[in-house]
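Structure incoming, see below.
A single protein chain has been omitted from the complex, and every remaining protein chain is retained in its original position.
Coming up: subunit A.
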Amino acid sequence: MTDEAIMEAVKNGKLEQAAVLFERYHLRLYNFLARLAMDKEVGEDLTQNVFLRMLKYRHTYKESMRFQSWIYQLARNVFSDHYQSMKRSMNSKTDVERLADFIPDEDSRAEEEREARLHQSLSLLSEEQRELLVLTRFQHMKYEEVAEILNTTVANIKVKVHRAMIKLKEHYFQLEAYD
């Protein structure tokens, strides 16, 4: 059964079907939001909010729309709300503290160091670039799918993703040079 058919059933009162959509999407949404927020705990809260909104706004879902696009748009809105409130309350100190999550201990293996450096590099990108890379490179979404979520053209997405990737590479090797 397609995501769209399940969501349509949820919309028409078969609420218990929402559990299937949770199974299919919670990991992806969690990884998307946690990487965007650069905070695993916040990622969990935000993912929870996405599914709450899915239940609350189920009547606004249109069958013609790809479910994945709809749920990711909900996720983006959830993150945007979070980001706006964070901008108001957060200072640079908490930024550093959040990044510390990704800095490995001294005895960490090379793999962990690389992972940590990758996320530090990601954190140095703009929100837009980070989002594009998470969707396309981490979650392997097609440009068409991303274009639908972000309501733009495939060509635009492609150029932006390439630029973001090149920028990420620069940050990554700059950080490696400091180590």
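As a convention for this text, contacts are C-beta pairs under 8 Å (C-beta built on N, C-alpha and C of every residue); 3 or more make two chains touch, one makes a residue touch a chain; residues count from 1.
Following the convention adopted for this analysis, contacts and distances are computed from a predicted model.
Engineer: Out of "Cation/acetate symporter", "HEAT repeat domain-containing protein", "Isoquinoline 1-oxidoreductase beta subunit" or "Alkylation response protein AidB-like acyl-CoA dehydrogenase", flag the one the UniProt entry gives for the chain missing from this complex.
Structural biologist: UniProt protein name of the non-displayed chain: "HEAT repeat domain-containing protein".
Engineer: Contact with the hidden chain only, please: which subunit A residues?
Structural biologist: On the subunit A side, contact with the omitted chain comes from 13, 15-16, 18-19, 22, 26-27, 30-31, 34-35, 40, 43-44, 47-48, 51-52, 55, 111, 114-115, 117-118, 121, 133, 137-138, 159, 162, 165-166, 168-169, 172-173.
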